[in-house]
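Every protein chain but one is kept in place in this view of the complex.
Now for subunit A:
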Amino acid sequence: MAVEKTYAEINEKIKKGKAVIVTAEEIIDLVREKGVEKAAREVDVVTTGTFGTMCSSGAFLNFGHSQPRIKMNKVYLNGVPAYAGLAAVDAYIGATALPDSDPENRVYPGRFLYGGGHVIEDLVAGKEVKLEAFGYGTDCYPRRHIETRITLESINEAFLFNPRNAYQNYAVAVNLSDRTLYTYMGVLKPRLGNASYSTSGQLSPLLNDPFYKTIGVGTRIFLGGGIGYVAWHGTQHNPCTTRGENGVPLEGAGTLAVIGDLKQMSPAWLRGVSYTGYGASLAVGIGIPIPILNEEILRYTAVSDAEILAPVIDYSSAYPERDPEVLCRVSYAELRSGRIVVRGKEVPTTPLSSYAKAREIALILKEWIEKGRFLLAEPVQPLPSAEAGIILKGLEEKNNR
C-alpha cells in the first residue's frame, strides 16, 4: 500500500517524541539501503540547510518615538543609510547598503568593510548601534534631528525580511578573460583560474523539494538561528526553467522570501560579509524541514550531489552582457571534489557557501523537531511551480520621447 501521511499525523508523532527525522544527507544512504517505499514509511521529516551570502536580505526596525517626536526622513545606522520612506520611526536596513563615506570602487578593488549586513550582525550580537535620523519638521513631529544609540533589545520591533533567499541552484562562475575579476561570486582568476559555486547541493532546501510540493507560504523554517517563515515566493522566482529528469532545475530557478523575528536570531547564522571589489552583504543560515507525505516527496529528498547539475558561466563577458551562453554543466559531486573540467582545462573550484555549516543547520533543525520544540506548518498557499508559466523578464531600455 502506498505511503500517505498528513501534516497533522506527523506533528502528532513529533509531539509524542516518536517522529523519525533524518537530514537530507542521511536520507541518501538510507534510501540506497532500504529502498524508497520502506524509507518513506519509516521517515517522517527530512531536514535541509544552507549557509551563504544572500544579498537580497534586510531588516525592518521600529525605533520607538523620541520626545519631542520626529518623522524620520533620513536614517543612518552606524553611518549606513536605511530606507525611511515608511512611517515616522520605521526603517528598512538593506544588507548591501554602504555608508555615504565608503570609497566604494573608486580605489579599485574596494574593500567594503562595513555595510548593512554588518549592522544587522552587530544588532543580533547585542552591540550598541549609533542611530542618526533627520526629519523636516511637522506640526505633529517637530523635531528635525536625533543622534542616539540603540540595541536590538531597546527598540520595539525588529524582523528580518529577505525578499530573495535560498536560490534553487545557481550558476558556477568562471573568468575567460586575461584579468582578475571581483564579483559577487568572489574573486575570479583570469584564464579559467578558478570556478566559484554557491549552493549546498544535496543539503539545499529547494533542491530537495524541486516542485515546491511541501515548501510554500507559511512554511515554518530555521532562519538565522531563530524560527522564521516562508512569506512568499522570492523575487526572480523562475520555476519554469529547464529541469533534469529528476525534476531538479538545471540553473537558478525558485527563490524564497522569508521573514522572522530578528530578536531570536544569532550572529552565528547572520553574518556581515565583504566582497572585495563588489560590495557588502549578509550570510544567512536557512533550514527547511520537508515532511515525507508520500514516496514521491521522499524520492526528491534522496537527491545526491551527483544528480544536481549547475551551468558554468563566463563572468568576464556572458554574465555582464546578459548573454545566455552556458560553457558546460557540472555536477555538485564534481564541484565538491575540488576540480572541474571546462573547455578541456582542469579548473580548481572555489566554494562560497559553507557545506559544513549547512550540515550543522540541518542537524540543529533535526534536533529541534526531535525535541518537540518545532512543529511543521502546512503551507497556506503553494508557490508557483513548473506549470505556472512564469517568464522572467529582463529590463529593456526605452528612450524618452
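The working rule: contacts are C-beta pairs under 8 Å (C-beta built on N, C-alpha and C of every residue); 3 or more make two chains touch, one makes a residue touch a chain; residues count from 1.
Keep in mind that, in the parts below, contacts and distances are computed from a predicted model.
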item	value
Record-based protein name (UniProt) of the chain missing from this complex, from "Cytochrome bd-I oxidase, subunit II", "4Fe-4S ferredoxin iron-sulfur binding domain containing protein", "Proteasome subunit beta" or "Oxidoreductase"	"4Fe-4S ferredoxin iron-sulfur binding domain containing protein"
Residue touching the undisplayed chain, where the options are A:Gly49, A:Gly186 or A:Pro379	A:Gly186
Touch criterion as defined above, residue of A:Arg164, A:Lys213, A:Arg271 or A:Lys366 at the omitted chain	A:Arg271
Hidden-chain contact residue, picked from the options A:Val119, A:Ala283 or A:Ile297	A:Ala283
Candidate in contact with the missing chain, chosen from A:Pro210, A:Gly224 or A:Pro351	A:Pro351
Missing-partner contacts on subunit A, residue numbers	51-53, 109, 113, 186-187, 194, 196, 271, 273-276, 281, 283, 336, 348-357, 359
